[in-house]
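As you look at this complex, bear in mind that one protein chain is not there, while each of the others sits in place.
Letters A and B name the chains as they come in the text, with residue numbers starting at 1 for each one.
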Amino acid sequence: MSRGRPLAHRAVWLGIAGVVTLLVVLQVVPATGLVNPDFLPPTTEILAALVERVQTPEFWTALGDTLVTWITGLAISVVAGVVLGVVIGMVPFLRAATASTIEFLRPVPSVALIPIAVLLWGTGMQATLLLVVYASFWQVLVQVLAGVQDVDPVASDTARSYRFSVLARVRTLVWPTALPYVMTGLRLGAAVALILTVTGEMLIGTPGIGKLLAVARESGAVPSMYALVVVTGLLGVAVNLLARALEHRALFWHPSVRGEVL
Amino acid sequence: MSVVRSVLYAVGLPLLLLAAWWVATADSQSPFNPPLSEILATFGPTWFSGDTFADTRFVQDILPSLGRLLVGYSVALVVGIGLGVLIGAVRPLREFAEPVLEFFRAIPPPVMVPVLMLFLGVGTSMRVFVIATGALWPILLNTVEGVRGLDPVLKDTARAFRLGRWGRFRRLMLPGASPQIVTGARQALSIAIILMVISEMFAAKDGLGFSVVQFQRSFAIPEMWSGVIMLGLLGVLLSFVFRIATGAVLAWYHGYLQAQRGGA
Partner (left out) sequence: MTVHSGPDRSRENTVLGKPVARRTVPAVVAAAAALTLAACSGSSGEPEPGASGDGGLTPVTVGVIPIVDVAPIYLGVEQGFFEDEGLDVTLELAQGGAAIVPAVVSGEYEFGFSNVTSLLLASQQGLPLKVVAPGNLTTGEVGKDFAAVVAMPDSGIEDAADLAGKTVAVNTLNNIGDTTVSAVVDAAGGDASKVEFVEMGFPDMPAAVESGQVDAAWILEPHLTRALQSGAEPVSWNYAEVDPNLLIAAYFTTEQQTAKDPETVDAFTAALKESLSYAEEHPDETRAVLDSYTEIDPAVKDAMVMPRFTPDLDEAQLQLLADLGEQYGVFEEPVDVSALMP
């Protein structure tokens, strides 16, 4: 454990306090009529609808579908992003040659690719995967590229003068330098992957939470829809916690993490 | 690097890919994957035709979008860096805010925007808000990481020199975290462009994203692809401007790296 017990407890309590504040606001705003409760139901109604949802088997199937799509898309993005990022980052020619292409492809929104995705793969998981991978790949790639470029030139020269092989250089020099950037990239990519997974399910109709959300929305079943929105938000929080835990394990030597012991 | 070489690098790979795209789709019969020649042929008429220059889609759609994008991005920069330094430096704040922030971030725009419409209406402010809150994240996260990762020796030195809060902010945290902040700002730029498109999918009347979506809905596929290409070009242009702008900010860092290369 890299953190003292009292500090860890404080983090949890503060986090819970934040969530409770949100819930209270969400209860008060519709209840006092600031917003019409038909359109934004108070927390109690949303929670009631959520309890109902959780008891249906189709909810759990959909949740499973969403998670599978998400993790698959993220895995592909991370592997491709790290491998390509390290390779491109370490070879100046490649960096210069691909820079304009990366800047061109990055800002294209995944949603513009929906017709192509559906044309190629119908409305199954693969179509949404195209959206997910296209969006989160860039998050990871750009971060990795930045990390690789941050390598201390002195250390790089030292490694070269000791005739470290390329692989050894990557392992001992490039990877630790890039790792904080990669972790940020992983966190950003994971969040983007989740958003695009649910968006793809909503707009294409791939099975998952997003599809349930879309049906609820079309039906005007407002509390039920917000219950699913809450689920999506909770998934995001869980993803972030997971990413942070991973980051702590991988970066325990880095001052940003070590600094928290002090 | 000479100007000629940088230009060659910039256009080399894209030209290669364009050529490949051209050849691959030359005989395409698929309505959703038209030949590149067709797409390029519609490019001019779609964006630059009109009775006067003010009537062209360029002025009617692209400029307003660009305006909203820049405003949203600027807001994201200011709030992201400000909050990022604060949250990165003050742990309890981060622990309080993080679950809630992560909660909202995960909600997909097609759902979030209608909720926002309840509060912000259907006009420009809603769109700017969507862009700003989405572009905020990379800046915020990277700033937090940058501040958290500051060399502890430097932090102690700053404290020993009794630099006040503002002094520490200006001389320690901002410069120290600036490489990571700049990375985050770069990420945020392309996210801002994407969100500009998404914000124009709802209750919009004009805009580049709006046009692309309308083309998609009316099955004007070559025009849609021309819009996608336009988005890419916009990204390249903005990143070029970005590089020039941050060149000045990070000059000390590049100089430091250069000096290191020259031997310490």
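Here is the rule we use: contacts are C-beta pairs under 8 Å (C-beta built on N, C-alpha and C of every residue); 3 or more make two chains touch, one makes a residue touch a chain.
Since the structure is predicted, the reported quantities are computational estimates derived from the model, not experimental observations.
A.B. asks: Using the touch definition up top, pick the residue from B:Phe96, B:Trp137 or B:Phe202 that touches the left-out chain.
C.D. replies: Here the residue in touch with the unshown chain is B:Phe202.
A.B. asks: Which listed residue (A:Ala135, A:Leu173, A:Ala191 or A:Leu235) would be found touching the missing chain in the intact complex?
C.D. replies: Final answer for the missing-chain contact: A:Leu173.
A.B. asks: In the full complex, which bits of subunit A touch the chain not displayed? Write them out.
C.D. replies: For subunit A, the residues touching the absent chain are 36, 38-39, 71-72, 75-76, 78-79, 82, 114-116, 118-126, 129, 150-152, 154-155, 171-173, 175-177, 179-180, 202-207, 211, 214-221, 224, 249-250, 252-255.
A.B. asks: What subunit B residues would touch the chain not displayed?
C.D. replies: Touching the missing chain: residues 30-32, 114, 117-118, 121-122, 145-146, 149-154, 175-180, 202-205, 214, 216-221, 253, 256, 260, 264.
Please note the rule applied: only the chains that are shown with their structure count from here on.
A.B. asks: Measuring centre to centre with CA averages, how many angstrom lie between subunit A and subunit B?
C.D. replies: The separation of the two C-alpha centroids amounts to 17 Å.
A.B. asks: Could you list, by residue number, the parts of subunit A that touch subunit B in their complex?
C.D. replies: Contacts found on subunit A: 10-11, 14-19, 21-22, 35, 39-40, 96-101, 103-112, 114-116, 119, 135, 138-139, 142-143, 146, 150, 152-154, 157, 180-181, 184, 187-188, 191, 194-196, 198-199, 202-203, 210, 213, 217, 225, 229, 232-237, 239-240, 254-256, 259-260, 262.
A.B. asks: What residues of subunit B sit close enough to touch subunit A in their complex?
C.D. replies: Against subunit A, the touching part of subunit B is residues 1, 6, 9-14, 17, 30, 32-33, 91-92, 95-100, 102-111, 115, 118-119, 137-138, 141-142, 145, 148-152, 179-180, 183, 186-187, 189-190, 193-194, 197-198, 201, 209, 212, 216, 221, 224, 227-228, 231-236, 238-240, 257, 260-261, 264.
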